[in-house]
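Only one protein chain is missing; all other protein chains are in place.
Each chain gets a letter, A, B and C, in the order it is written, and its residues are counted from 1.
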Amino acid sequence: MSWIETSYMGRRGVARGAQGQTHEITEAVQGEYRYMYGPYVAPVLRIRPGDVVAAHTHDAFGGAIKTEADLPSKVLNMPFVNPQNGPVAVEGAEKGDVLAVRILSIVPRGPQPAGTTALIPEFGGLVATPTTAMLNAPLAEKVKKMEVTTAGVKFSDRITLPYEPFVGTLGVSPEIEAVSSLQPDYWGGNMDLPDVAPGAIVYFPVQHKDAYLYMGDCHGRQGDGELCGVAVEIPAVLTVQVDLIKGWSIPGVRLETEDFIMSVGSARPMEDAARMAYRDLIRWLVSDYGFDEAEAYFLCTQAGRVRVGNMVDPKYTLGASMLKSYIR
Amino acid sequence: MSWIETSYMGRRGVARGAQGQTHEITEAVQGEYRYMYGPYVAPVLRIRPGDVVAAHTHDAFGGAIKTEADLPSKVLNMPFVNPQNGPVAVEGAEKGDVLAVRILSIVPRGPQPAGTTALIPEFGGLVATPTTAMLNAPLAEKVKKMEVTTAGVKFSDRITLPYEPFVGTLGVSPEIEAVSSLQPDYWGGNMDLPDVAPGAIVYFPVQHKDAYLYMGDCHGRQGDGELCGVAVEIPAVLTVQVDLIKGWSIPGVRLETEDFIMSVGSARPMEDAARMAYRDLIRWLVSDYGFDEAEAYFLCTQAGRVRVGNMVDPKYTLGASMLKSYIR
Amino acid sequence: MSWIETSYMGRRGVARGAQGQTHEITEAVQGEYRYMYGPYVAPVLRIRPGDVVAAHTHDAFGGAIKTEADLPSKVLNMPFVNPQNGPVAVEGAEKGDVLAVRILSIVPRGPQPAGTTALIPEFGGLVATPTTAMLNAPLAEKVKKMEVTTAGVKFSDRITLPYEPFVGTLGVSPEIEAVSSLQPDYWGGNMDLPDVAPGAIVYFPVQHKDAYLYMGDCHGRQGDGELCGVAVEIPAVLTVQVDLIKGWSIPGVRLETEDFIMSVGSARPMEDAARMAYRDLIRWLVSDYGFDEAEAYFLCTQAGRVRVGNMVDPKYTLGASMLKSYIR
Partner (left out) sequence: MSWIETSYMGRRGVARGAQGQTHEITEAVQGEYRYMYGPYVAPVLRIRPGDVVAAHTHDAFGGAIKTEADLPSKVLNMPFVNPQNGPVAVEGAEKGDVLAVRILSIVPRGPQPAGTTALIPEFGGLVATPTTAMLNAPLAEKVKKMEVTTAGVKFSDRITLPYEPFVGTLGVSPEIEAVSSLQPDYWGGNMDLPDVAPGAIVYFPVQHKDAYLYMGDCHGRQGDGELCGVAVEIPAVLTVQVDLIKGWSIPGVRLETEDFIMSVGSARPMEDAARMAYRDLIRWLVSDYGFDEAEAYFLCTQAGRVRVGNMVDPKYTLGASMLKSYIR
């Protein structure tokens, strides 16, 4: 028996994990890519719970950085960055439900070198920004292109890093806002959290009728914090299975793998993201795993794990997790 | 000669401070009030630079809290709070321009007690919130109604506070986002900054064609920080004069009175809001007042002033100011 | 009747505001100046409640920056900066008491130009520091000397700023720690708060037998936040009157003038300093002024005032105050 059958999706999803129809969102199908998570555009696709979607995603720069000579300040046109596929309307989804998105696979596409990272002026975790505003001069702008295949990320002649892909930006539409795809929040978005990877099911609190799933911004890999602000950005074919859970109310993004459950928080300062994540994890332990609050608080103290997703986006994203082996 | 003639609006505005036509946005004219700053709705009014607009604003609760028995958790329907008048389209405004909004007057309207404040669960500067998430139990919910006239705010039998009204939420539309009217940002919005008051001209960086001015959320008065999250909220007739400045590029909100110039920053943590505000003030001193950067930095160190607007909204807002008498 | 008689010092001090003996701590009396707030050195002086002390303070650089050519990185020897007079032992003071320090006067001393400010590499509110660590290159180091008299601070040929002196660093010894005089905390220290000025009485929670009062780091004036980290640093004759209050337990620094009461918080991030200050102000209103907690929270929301002392020291310092006219 696959762990999927015992997952929240498998046990409580409308489709109970059974795969439905498969859809492909090619570049042609998508047409105009989206730069916001919001309800003000028509869905590119309508699906049913259980359906599988393969989306042809662009990289975060919309493919504009083809060589190391294509400087971001020259080729990017803010705020038109981080293009997204979608929205995908999910039949039956209503505010208060949970959308389950199982990441099936992420395969790089397009010409090599497929991977891009960059030092962008006034952007990143170790430089002054428009928000952490300082008088110091910015670093020199710089682009690094990398060959990325499922065999590895060729960081340099000397270093090849494992291909550990994940989805940087994924989520559902807010109820009435239309928010930049650069921002993470309780509905998902630009979380840049490496656990949103093949092998995981991500749960989003539906805010708007039909959920309106957006997805994009795949990364060939990333260190904790996405330090300079730009991971190994790749165009990819991202394949997900979508299910819908009725009667499960969650305040923000949750995630599940075969080995652990995780609550996600996005906020500034960083300790607030950690607080959000851990408080939700405690409440989850209380509601579903038979702990009282103090015991759950103690267990997180002694066995909780924290992953720093990003420390560069408008809100920082952290995940707090607990091994399933401890709470069975 | 009025100081208005020497203001940025008076010297550089398309209308040079001359008053044009007067418009009134009554409740009937407004029809549906707005809960977002964004470009996705039709303007309620089109005006020309120099025109005056008198808007009949609702209080932040849309008038739903009529007595101290009307608890927020009962009568409010999130996210439909902080209703705004507008958008007002300003002819000729384009991305890169500056919209000048001179606050002429704020007069309470509606039945007494017109003023409302409240302790709302998990909201405020001295309580755990969904963001600064904690396990402590929330405070008891509580509403306080106050009689508010231009003569004063009757806080209690013992205390009458001066009527020092200002506009809590004011700004222009983002370029492609539609952002909750609860949020402040570089385009304005829910800054809750007491200097946005009669006697001030506020400058906003236009992001979208016709600017799309929104306004609402008048306060009879407020302490620094808007500590519990709810000022003396009043419905009001808010009268502003609008002008348009071409060829002035500003990165965020600026403000001017007869006595000082101010740059505004909105961010978390609070020091980032202070950094944003002060950096912009320094750049303003350099560009317009003949200082080099080091001298401007020194002058702000020795004579800068900081006003804490709010420490409760999704971003905290601070203003950094310099007396004009020092920089003439 | 002077307001002093109605102050906490006047009403509850052991000396009830009556002036006792006058002491002078000249450079010769002080001998070795101190770089820590702690109990591990012998007092330079023993006094009784009511006594007046005139201390000959050094500037924060110990006078090492005599000209604009004396760069901090050359002439300073960390951690031997911010020299303090003291400790002064106060007879009868015990842990749990309050030490009242009334600032009587601050007069510049020494040769002109007596005032110094500077851009010090990796120090200040708008630059990367060892703590807010970044990869940006530091600003150029720079010193500015200013003539400072009680008539004004000659900032430049063009600008003379008012002489508004205050004490940058003032407080009592921690119980068992010896903490750098660069740091502010609940016992006082390097608060850099402009309200610690002639006309104010500052209250410190005694931690150690005899209190061990330290003082130094006078400023000719300063803007809110002490932005570049260096105010108008001056050597001065600082005259204070000291009293002792038994039976008053306070968790941190409080302050009183004729017009207002203030609670002080020192913490990072800045919102935590604001929370500390405002929470203590609310508790003070509850314990001494007849408010219940919700009313005090409401009053601070509508009429509280925040002063940003510093945004540059190891902890940021803010003061939250309430006008006495509202709470009589």
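Quick note on the criterion: a contact is a pair of C-beta atoms (placed from the backbone, for glycine too) under 8 Å apart; a residue touches a chain by one contact, two chains touch by 3 or more.
What you see is a predicted model, and the numbers here were worked out from it, not measured in a lab.
Remark: the omitted chain is touched by one listed residue; of B:G13, B:P235 or B:P269 this is B:P269. Only one residue in the set C:A89, C:A197, C:A267 or C:L285 touches the chain that does not appear here, and it is C:A267. Within the entire complex, the positions of chain A that touch the omitted partner chain are 117, 119, 124-126, 139-140, 142, 144, 153, 155-156, 159, 161, 221-232, 268-271, 274-275, 278-279, 282, 294-295, 297-306, 308, 311, 316, 320, 326-327.
Chain C residues in contact with the hidden partner, per the touch definition given at the top, are 35-36, 38, 40, 79, 130-135, 175-180, 251, 265, 267-269, 272, 275-276, 278-280, 282, 293, 297. If you put the missing chain back, the residues of chain B touching it would be 126-128, 132-139, 269.
Going forward, only the chains that are shown with their structure count from here on.
The interface carrying the most C-beta pairs in contact is the one between chains B-C. Centre-to-centre, using mean CA coordinates, chain A is 34 Å away from chain B.
For this pair, chain A with chain C, the centres built from the Cα atoms lie 48 Å apart.
Contacts with at least two other chains are made by residues 132-135, 269 of chain A.
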